[in-house]
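Let's look at subunit A:
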Amino acid sequence: MKLLTTTMVSAAALAVAMGAAEARNAPGVTDKEIKIGNTNPYSGPAAAYSSIGKSIGACMDKFNAEGGVHGRQINFISVDDGYSPPRTVEQTRKLVEREKVAFVFQGLGTPTNSAVHTYMNKKKVPQLFVATGATKWGDPKNFPWTMGWQPNYQSEGVVYARYVMAQNPNAKIGILYQNDDYGKDYVHGMENGLGDKAGSMIVASESYEVTDPTIESQIVNIKNSGADVFYNVTTPKFAAQAISKNFELGWAPLHLLNSVSNSIGSVVSKAGFEKGQGMISAAYLMDPTDTEWHSHDEFKAWNAWMDEYYPDGDKTDAFTAFGWAVCHTMIKVLDQAGDDLSRENIMAQAANLKNYRAPMLLPGIAVNTSPTDFYPIEQWQLQRLKDKSWERFGDIIDGAVGSGS
Partner candidate 1 sequence: MALLEIKGLKAYYGQIEALHGFDMELEEGEITAVLGANGAGKTTTLRSICGMVKAAGTITVEGENVVGMSTEAIVARHKIAHVPEGRGTFVRVSTEENLRLGAFTRRDREIEKDYERVYHYFPRLKERRNQQAGTLSGGEQQMLAVGRALMLRPKIMLLDEPSFGLAPIITEELFKILGQINREEGVSMLVVEQNANLALDISKNAYLLETGNVAMTGPADKIMDDEQVRKSYLGY
Partner candidate 2 sequence: MASTDMAGKSVPAFLNQNPKDRILVLGVPLPLLERVCLYVLLAAVVVLPMVYDGYDIYEFGKILMYMLAVLGLNLLTGFNGQFSLGHSAFFAVGAYATAIMMDQLGMPYWATIIPAAAVCFVAGFLFGLPALRLDGLFLALATFALAIATPQLLKYDGIAHLTGGVQGIVLDTPYPPGWVDSIVMSITGEELSLDRWKYMFTAFVAVIMFAGAWNLVHSRTGRALIAIRDNPLSAKTMGINTSMFKSAAFGVSAMYTGVAGSLFAIMDEYLAPESFTFAEAIKFLVGGVIGGIASLFGAIFGGWFVLEIPNIADLAASSLENYINNPQGLTGLIYGLFLIFTVYVMPMGAAGLAQILVHKISTRR
């Protein structure tokens, strides 16, 4: 990729320099309202993610009912892009140019956000807290108007790599990954974490396609490679399939399950708890289906909000907790921005979050950003499946890796 023309870099630098001087409010901001745009796949193959958009909307409703941010109501305009990149371009441009939103928040998906990455930065419209864990969203030098939110996929891969190295430096790792940017990022993370030993430790690497009916043949290959560690980089449906299939084959390796699919309610319980005992996974959010949290205040607040503002929502769906947490982060940024709601200041405040604890993050994990650090969450904790819930162990791990690569 060589999209970096010199003109762009200098334009971006200029924008940042001018940002401080000018304090004009962004389009879409009035005394009464802040217009925020969002693209989400409400239809099409990735529509399972649409509960994120819906929970953010419901969360904004709650803030509006409580008086908004500094007296301004949030007008959250969430539109469907069907997870199709060209459609994302059309919808995003419509939001920015016709609806005149102040900025776009939590657009979902890597290919979709990639499609408007250049556009948003050329237009100097904040593309905030995109809902994807690719590494490229934390590049303030080249893309000063784009920022991710969740810990990136690579850093999670590194966390697993370190864990495996500590457990058994001679482990043989078999990888199953989804054949797209998400899957490959996880694989890169693992490779980076293993360093020189990646070549010798990874003994099998099999991909699947979202349209594949099953992933059984791949698992047979991985098992056959002699792997004793199974690195499971799959989305919920396939994760559940993989857990079942391993059990069926009577294969019990050290099972590393990526956080995308570690929901107790929508994956592990569906595959069957008995089949997943001892699995290891990394987490940064509380799993609302994990009974451990049911007495926690943040869970109770989330639960009450779900009941009141999002009654149709599925409480076993971890995306609702995700939406809740990221929505709070956004409100926090707007709150910090105060009355200076220029795009520059919104971006500057997003890059100025210090130890902010968004609700439903795991205890000990916080949001941190700076003008040179566009990775808001970079911490993980490992957990092991025991009986019917995850049992966290070890320290909070700083996975601040993505920023370098």
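General observations
Convention: a contact is a pair of C-beta atoms (placed from the backbone, for glycine too) under 8 Å apart; a residue touches a chain by one contact, two chains touch by 3 or more; residues count from 1.
How were these picked? Simply put, all candidates are chains of the complex that A comes from, given by their letters.
Worth saying up front: this structure is predicted, and the values here are computed from it rather than measured.
The listed chains 1 or 2 are all part of this complex, yet only 2 touches subunit A.
The residues of subunit A lying in touch with candidate 2 in their complex are 1-3, 5, 42-45, 47, 50, 54, 79-80, 82-87, 89-90, 93-94, 96-98, 109, 111-112, 114-115, 117-119, 179-181, 183-184, 209, 211, 312.
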